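Missing here is one protein chain; the remaining ones are kept as they sit in the complex.
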C-alpha cells in the first residue's frame, strides 16, 4: 500500500514538475471543442445539438493523448523493471499509475467541461448531467487506456497504434456518456445511461489493471 | 541537396519500418471521424452539415498527433546535434523532415477523405472540393506544426504558450478549408477560400522552415 | 544462496549461451565477463527474473525461483543499464521513490546521508536532467547505500564513474559482502574486491549464419 | 589547429570552470580530465559550437570560430554521450544516415567494411534496439572509420566497450593522429595513445553555496 | 493424466500439427468449393425474384454469411487466445494470427456488400445504424489486432499481446453491440432501420445457410493453410523442419 501511494505521489509530482503537460491536455480539450463552432458555423440550434457529442469526443481524445506517456518513460528509464521486482503486486502499482493519470488528465477535464458547455448554450441541468457523465466516464477512459498503453509499450509506431487499439474500446463510454445528456434533453431521463456508465466503470476497475499488468509483463520480457 | 534527400529517405524509411505507422495514422483519422456520429447521433441532415468541419478537425488532429514525434526522437538520441553540425544548412534538413512528415501523415489523409465523406452523405462535388482543400491545407499543418514541434523541444514548461502561439496559425487553415466546402454547398463558390488557402501554403513554405530552424537552435543550446 | 544449472538464452534466432552453471553464497561475489554482446545483460536479467528462462533452473535458498518469486524479489536489488532515474525529479526525490517502490521507504535523513556519501552533496535538489552523466549514475547507485537486500545484481555499475567514485563504490560493495551479502556484477574494467569471488566468462556468441535475415 | 583562450562556462548558478586555455595542433591529442560533473561534457559542447561561449575565444586555423563556422563544422566530427542511433534502424542504415547528414554519403561497401572492422559482422541488419549496450556504441563509433574530418571531439568514447574494442578504438585514433588529425576526448579510464598529446584537468567545481537551491 | 489429454497436447505441438494441417486443408477447400457452387446455384437460379427489392436482394447470399463469419471468427480468435494464456501453448497464438486476416476480410466484405446493397435500397451508401456501426467497430478491432501483432517483432511477445487484445475485444463486442443499439433506438432520428427481407422464403434461407457453410469451410481451409506458413516461419531452426521431405533437395 505504501508503494501504491508512493507511485501516486511520484506521478503527481512529475505532473506538477511538468505542469505544461497537464495544461496542454486541458488546452487541447478546449481547442478541439472550440474548433467546432469555427468549422461548422455559429447557429446555436445546431451547436446545442452537437454539444454533448463534441465535448465527449474531445474529452476522449484529450485523455487518449496523454496516454502514451503513461508507461513509456518508466519503460525507457528502467523504472518499470524496478516496479516488477517490487514486493508490492504489479497490478496494484499499475492501479496507482492509472489513478494518478486520472487525477491529472481526467479530473481537470470534468471540471472544465461546464465552462466549455456554456459556449454551446447548454442549460445548467444539461451541464450537470454532462459533468456527472464525465465523472463516471473519464476513469473508464484511463483504465481502458492503460491496457492500450501497456500493449503498445516499446512497439514501433506506438503512439498511433495505441489510439487504434483504444478508440474502438472507448465507444461504449462515449455512447452512454453523450447519450445521457441527449436522453435528458429529449426528456427520457439520463438515469439508464448513467447507470450503464457506472457498470462499465465497475467492470473496468476489475479487469483493466489485470489486463494492463499482463501486457506490461509481456513488454518487460 | 544530398543530405536533404538523405533525410527524406531516412524518415520515410523509419515510417516504413514502423510497418503499420502510415496505416494506423489513417485508421486514426477514420476512427475519429466515425466517433462524431456516435457522439452526436445518426441524423443525416445534421451529419451533412457538420461533415466538412468534422473531417477537417480530424485531419488536423491526425496530423498533429504524429507531429510531436517530429523532432523529439532526433533530439533525444543526438541526431539533431549532428544535423546542426552538418555542412548542409539546417533549414534545408528541416524542410526535408517536414516533407517526409507530409508524405506520411498528410497525403494519405487527403486520399482517404472522400471515402469518409461518403459516410456523411456528401455529394461528389463537395467531396472534390474537400479533397482540394485538404491537399492545399495539410502541408500548411505540417509546416506550422514543425515550428510548434521545434519550440516544444526548447521551451520547458512552455507548452501552453506554445499552443497559444500555434493555434492562431492553425485556425485560418481550418476556417478556409472547412469554409470552402460550406461555401460551395451554399452556392457561393469555393474559389476564394481555396486561393486564400494557397496563399497560406506559400507563406508557410517560405517562413516555417526558417522559424523551425531558429527554434531548434534554441533547443540545442 | 543463488544457484543456477544449465541456463541457456535465446535472443532472436541466436543462442547466446547454453549450459551456464553458477552459484553465489553469502559473502561471495561473481563477476560475469565477456565481450560486447556476449549476453551478460541477458544473463543478469534472467537471473533477476526479468526475462524468461529458455532452459535450465534457478534456485534461491535451495528452491526454484519460480516458486519463491515474491520472497526472492524482496531480497533482490537489480540495477541495469537503464538507471531508473526520472530526469524531472531531483536526486532526493528519485531516491525516495525507488526506495518506496522497492518496498522500503526511507526517511529524509537516511536519504540525504546516502546522497552525501555517494558524492552528490549540494546536488540533492537539482533535477536529474542537469546532472552530468556520472552524477546520474551516482543517483542510481545511492540506492545501494539504503538497501537491505541480500543479493545485488549490478549491470556495469562502474560505467561513467570517475576514479574516486569507482573506489567509493568498491568500498560499498566490500561492506555489503562483509555483511554476508551476495553480489553478481559485470564490468569491462578490472575491479578489486575483497572477499572470495569467482568470475564467469561467457564465450563470444557463435558467428551468425551468413545470409540469415 | 584549434586554440581557445580564457574559456569559462556557467551552468545554472554555478561557474563550472574559467580561464581555460587549450590548443591542439595536427597530429596531437588532448585528453580532458576531471571528476564527474567537472564540466568535461560542457567544455566539449562549447568547443563543438553546440553550446554558447560564456567567456573567452575559440579559434580555428587562426580565425574566430564564430566567423568560419561552416568551414569549421565541415571539418569536425563530434560524438557525445547520446550516440545518435535510431533504435528502429539497422546498424547499416544508421551509419548511412549519419554519414549523409554529415555531408559525406557512403557507398555500401565502405559502410559494410566499417561495420565489420568495428566488430559488428553479422549484425549489420539487426535493428539497433536489440543490440547490446556496447554494440550500440560501436555503431556510433563506426562513423570514425568513414570520416574525413580533421578534428574529432569524442565524449567518453571508451564507455561500455570491451577490452578488444578499446584496443581497436585506440588504433583507430592512432591512425587518425598519424594522418595529421586532431583529437579531443574525455575518458575516466587510462588510455595509451601514440603521438604527442597533452591532458587538461578541470578542477572539482567549487562547493556550492550552502542553502542555494 | 488421461490418455486423451496427452493426445491433445501431441497435436498442440507445431511439429505434429504441421503435417496434420497439410492433410486436412484440401478436404475443407474441396468442401468449400462444392458448397459454394451449390450456394451460388441456389442464389442465382433457384431463389425467385423478390417482389419488393427486385434482383438486388441477391446480395443477401454473401452479405449475411460474410457478416456472420466476421463475428464468429473473432470469437474463435478469442477462444484460442484464452487457451494460449491458460495453457501457454504455442499453437494457439499461431491459430489466432492465422485467423485474423480472414476475419478482417469478412468484416470488410460485410461492409462492402452492405454498402452496395444500401445504395439502391436506402439511397445512401452508409447510415449510422446499430448493426452497421458495430460491424465497423469490429473491423477496427481486427485492424488493431493485426497492426499490433505485426508491429512486434518477437512472435511469442506478439502472440501474447494479441491474445490480450482478442480477449479484451471480445468482452467489448457485446457491450458495443448493445450500446450502439440503445444509442440508436433511444434517439428517434430519421435513420432508416434495416429492412428485413419480407417473408424469408425457405429457398432463400437454404441458400444463405449453404453459402455460410461454404464460407465457414473456406475459413478453416485458409486458416490451416496459413498456419502452416506461420509454423515454418517460427520454427525454422527446429530440427524437425530441416527433416521435412519438402526441405530436402
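We call the chains A, B, C, D and E, going by the order they appear; numbering starts again at 1 in every chain.
To be clear about the criterion, contacts are C-beta pairs under 8 Å (C-beta built on N, C-alpha and C of every residue); 3 or more make two chains touch, one makes a residue touch a chain.
Please note the rule applied: contacts and distances are computed from a predicted model.
Chosen from "Heme exporter protein D", "Dihydroorotate dehydrogenase electron transfer subunit", "Dihydroxyacetone kinase, DhaK subunit" or "Urea ABC transporter permease UrtC", the protein name that UniProt gives for the omitted chain reads "Heme exporter protein D". The chain not shown here is touched by just one of E:67, E:96 or E:113, and that residue is E:113. When the whole complex is considered, the residue among E:20, E:75, E:201 or E:247 that touches the unshown chain is E:247. Listed here are the chain E residues that touch the chain not shown: 44-45, 48-49, 54-56, 58-59, 62-63, 66, 101-102, 105, 108-109, 112-113, 116-117, 119-120, 218, 222, 225-226, 228-229, 232-233, 236, 241-242, 246-247, 249.
In this text, only the chains that are shown with their structure count from here on.
Averaged Cα coordinates give chain B a centre that lies 37 Å from the centre of chain D.
Between chain C and chain E the centroid-to-centroid distance comes to 48 Å (mean Cα coordinates, whole Å). Taking each chain's centre as the mean of its C-alpha atoms, chain A lies 32 Å from chain E.
For chain B, residues that reach two or more other chains under the stated contact definition are 17-20, 24, 27, 31, 38, 41. For chain D, residues touching at least two other chains, in rising order: 81, 88, 127. Chain contact summary for the complex, chain A toward chain C: residues 2-3, 5-7, 9-10, 13-14, 17-18, 73, 76-79, 81-88, 93, 220-221. Within the complex, the chain B residues that touch chain A are 17-21, 24-25, 27-28, 31-32, 35-36, 38-41, 46, 49-50, 52-54, 56-57, 60-61, 65-66, 69, 156-160, 162-163, 167, 171, 174-175, 178, 182.
On chain E, the positions that touch chain B within their shared complex are 124-129, 133, 136, 140, 143, 146-147, 150-151, 180, 183-184, 187, 189-191.
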